[in-house]
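The complex is shown incomplete by one protein chain, all other protein chains being positioned as in the whole.
A, B and C are the chain letters, set down in written order, and residue numbers restart from 1 in every chain.
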Amino acid sequence: MSIATVKPISQGARILSYAGALLETMDAALASHANAFIMGQGVDDFKGIFGSTTGLAEKYGAARVFDVPLMEEGMTGVAIGAALVGDYPITTHIRADFSFLAMNQIINLASKYRYMFGGLMSCPMLIRIVVGRSWGQGAQHSQSPQATFAHYPGLTVVMPSSSQAILDMYPAIINRHPGPVISIEHRLLYNLDFTVSPSEKRVPLTSYVAREGSDVTVVATSVMVLEALRAAQYVQDEAGISAEIVDLNSISHPDWDLVAASLAKTGRLVIADTSWLEYGVAAEVCRQLVVRDPRLLRQPPAMLGMAPAPCPTAKSLEDIYYPSQHETVDAILTQVKGEGHGIALPVERSMTEGYKRFRGPF
Amino acid sequence: MSIATVKPISQGARILSYAGALLETMDAALASHANAFIMGQGVDDFKGIFGSTTGLAEKYGAARVFDVPLMEEGMTGVAIGAALVGDYPITTHIRADFSFLAMNQIINLASKYRYMFGGLMSCPMLIRIVVGRSWGQGAQHSQSPQATFAHYPGLTVVMPSSSQAILDMYPAIINRHPGPVISIEHRLLYNLDFTVSPSEKRVPLTSYVAREGSDVTVVATSVMVLEALRAAQYVQDEAGISAEIVDLNSISHPDWDLVAASLAKTGRLVIADTSWLEYGVAAEVCRQLVVRDPRLLRQPPAMLGMAPAPCPTAKSLEDIYYPSQHETVDAILTQVKGEGHGIALPVERSMTEGYKRFRGPF
Amino acid sequence: MKDEAIYRRLFRTALLIRLVEERIIALYPSDKIQSPVHLSIGQESVAVGVCDGLRPDDLVFATYRSHGFYIAKGGRLDAMFAELYGRTGGISGGKAGSMHLTAPEVGLMGSSAVVASTIPHAVGAALSFKRRGVDRLAVAVFGDGATEEGVYHESLNFAALMKVPVLFLCEDNGLAVHSHRPVRQAYRLAEHAASYGIANRRVEEGWDMLAVRRATLEAAARVRAGEPFVLEIVTSRYKEHVGVGEDFHFNYRTKDGVDAWKGRDPLIVDAQLVEVFRPELEREIAAAVAFAEASPAPGHAELLTDVI
Partner (left out) sequence: MKDEAIYRRLFRTALLIRLVEERIIALYPSDKIQSPVHLSIGQESVAVGVCDGLRPDDLVFATYRSHGFYIAKGGRLDAMFAELYGRTGGISGGKAGSMHLTAPEVGLMGSSAVVASTIPHAVGAALSFKRRGVDRLAVAVFGDGATEEGVYHESLNFAALMKVPVLFLCEDNGLAVHSHRPVRQAYRLAEHAASYGIANRRVEEGWDMLAVRRATLEAAARVRAGEPFVLEIVTSRYKEHVGVGEDFHFNYRTKDGVDAWKGRDPLIVDAQLVEVFRPELEREIAAAVAFAEASPAPGHAELLTDVI
């Protein structure tokens, strides 16, 4: 399925799925960087991390793309050791939740090595973790730990929301970034098609305006950027509201001035994140704004995230656990027109049903 | 050394160190709760987790207070299993940093078990983790992960800042709280003496006003509460400024209305936390306030936390890495009187030198 | 009791598991069960042999692949289907789904979808039993892949040191998702366990419910006497890792191995006995499915309950 693209298809543009963009960048990493390698459970099997590594083991050999035992902590430590001697390791976790088993290596070691040794050590590496959602992923296959990782200096945390974001960021990360990067990919995005253009010169590893507008600012992450884009179109069509959407994109190093500038223009804010609001991205957005000027906010912002509970498995609960398209639109309308805005809300509920019927099994 | 107590010593009051309060509550837990037990590296040795478990193995036997191998993840899993069959396990980590090795069990299992099974399972347990600071603890022995844990629903996270807070909270946690609790204790507090009173009826597991005031609100956690109290006294004496101090105390379930009410009164805010500001407690405080009303903040708040880097070992760097007493006072003065307030700042630098010359080794 | 009577009892339960999972396969395209399912078809003999070798109050800690253990331990069928349907009548009111089956009333404790994560839980429960002098044991059920995780080492070491009554039960289907054991493990489980001084045994005939039951009885007796035990049962997963299909066409494994196993599978070989039990079991299943269908879906009232 094709996603609404903001601009008309330009010169050299093409359609590329999120998984396809991942596969291209993984392939390019191995082709261009003699010491790059990919390891993770199942990276060399026929499913190839949802199509993002398929065929690479055959193309580059088992020394460069290989399966590992169940050993999240050990694997991450192995990656650090390889990075310390000049390799560029790329590791994968098919669910972000499993990265908690590697937390010690990620936070206590990788994020600190450069500073702790006064610049003598460095471990550039890419840790790809996939957020699960829908089809009964349940409490242990659905977490989105961007705030957790971004709290720790030394880590760079990104959440690409489109194929373009991957094409723009991954080569920059792999070829030039000096430290460990955690990329939080979203399972619901993998099978979506996006228009990508070679000419787009997005500044990588920071935030950007995904849609320009003047009435309200929506700061969004990952799949919520798509939800926001859809909602923006709806409120434009139904209520003539012009919503500006900022894709935070980098969670550890966002362009906060960009966010503040948007707020200065609109004065109204909706934050849409893939995790819990408490101690999450929404909190840091608020902090950055009030540190600049509390008056940037003319009224309390609206915030969309997971309900304050572990993720339930039942579909009926999951549907109300995640913010729906309905709620996203309502939040924007309420910011601009106030409670009781009287504008009809869309019926579609969420990404899950809106763009793709994600049917598992995984 | 004795800490400034807010009120005069009242009926039945006595002096009790932080470590002493911990030891009393650990003892009471074992005495009153037949299925309570304590396990952790070194809980039964002569150092007894900095004096907080000393003598308990002798008193209650090796089946109730015991050493374990180096196995943070395994130990936490063992605790969960015991809790599931009705025990009350208390585990310890002499540095909070080591709890990252148990992250999977804490976040993916303990925090989710009750909800994930629809209330059929529960694992009430207490995980005590100690934050290191000073004497060259360095990057891996100094982290304070309250924001990380508080992001995950199902966990209760507290940071007792005094002996009274321990006496008030721990029995309530151990005897009545249905779920897993992480208590983040601060190493710098252990050897400090506090006045404790049996009559103080503090509502446990939430926030409270540690000092009343009218000009500025200081929201603080753990050892920063003491820094704030000291600074408040200084600005009172030197500039006649009345600072109100809210001890957040519970990180997962603070009394946000209390914080907002204080802000409504003072309009000026200083946040002082033991961790990094980015995606930390300071961020959530800002979120909670702007959700209520951005106008609660008449100006940008001041924030004190660790510098955005791993903790350096050198004393000269550590001194500027943590907020000093100097900076705390300056932040309060600047909030109330503006930049260039012209009031002389104190010379003492921080807790480390102010209250105690912490000389390690550990 | 004669072996024959025991065999019939075990067979009936094993068949129930298989028919339940076949019903799940049949239902799956309807999207009534919207959650990942990890089928144990081919592995039923392990669950029934083990659970029959335990006492009712022994506790089992399990995994995402636990339809078999849930049923073998005596969990309610209607509550199971309602759980898979995500309904309020489910064991956990729909919050758990297939990956987190539990039935504490019959001793099936929490099942986790994080590999190896319940292994230390069984050790912890056993530690508690030992301290309280309770004559019960705890069983950690896990796959061969789970033994690669660090926590397996920590759990074995601790259990051996503390001499707690825990049975480590490994279902060796030779696969972790699509990876074969030799590319994942440099050790053999028996020698590895022995290095901790843990008694152990490997049962090659995992299709043989009675053999599994006997091995469990013997192991359990030693565990009750106060030492951990590692019991490894070789078995075979017929279906794909997760989901209801077959996956031989992906060529990561051949059909031969599974076919050889099927040649000994009592639920296939003993076709006559299948027909004896099938009608009543199908009725049980139909009733359970009907219960699930009639059960209401949870909603706003349930979303935020039981969080702390």
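Note that in this section a residue touches a chain if its C-beta (ideal position, glycine included) is under 8 Å from a C-beta of that chain, and two chains touch if they have at least 3 such contacts.
Remember, predicted model here, so these are calculated numbers, not experimental data.
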Need the list of shown chains touched by the one chain that isn't shown.
A, B, C
Taking the entire complex into account, which one of C:178, C:192 or C:239 touches the absent chain?
C:192
Just name the one of C:148, C:208, C:232 or C:306 that touches the chain not displayed here.
C:148
With respect to the chain omitted from the figure, which of B:128, B:141 or B:230 is a touching residue?
B:141
Contacting the left-out chain in the complete assembly, out of C:66, C:118 or C:157:
C:157
Using the document's contact rule, name the residues of chain A that touch the chain not shown here.
35, 37, 63-64, 68-69, 71, 73-87, 89, 104-105, 108-109, 113-121, 153-154, 156, 177-179
List the chain C residues touching the unshown chain?
148-154, 156-157, 160-161, 183-188, 191-192, 194-198
Tell me, which residues in chain B touch the chain that this view leaves out?
41-42, 45-47, 67-74, 97-98, 101, 135-141, 307-310, 312-317, 320-321, 359-362
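Assume only the chains that are shown with their structure count from here on.
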Chain contact topology under the given definition, line, ring, star, complete or other?
complete
Two or more partner chains touched - positions in chain C:
90, 93-96, 100, 112, 114, 150, 307
Please set out, as single numbers or ranges, the residues of chain B touching at least two other chains.
73, 104, 108, 115-116, 153-154
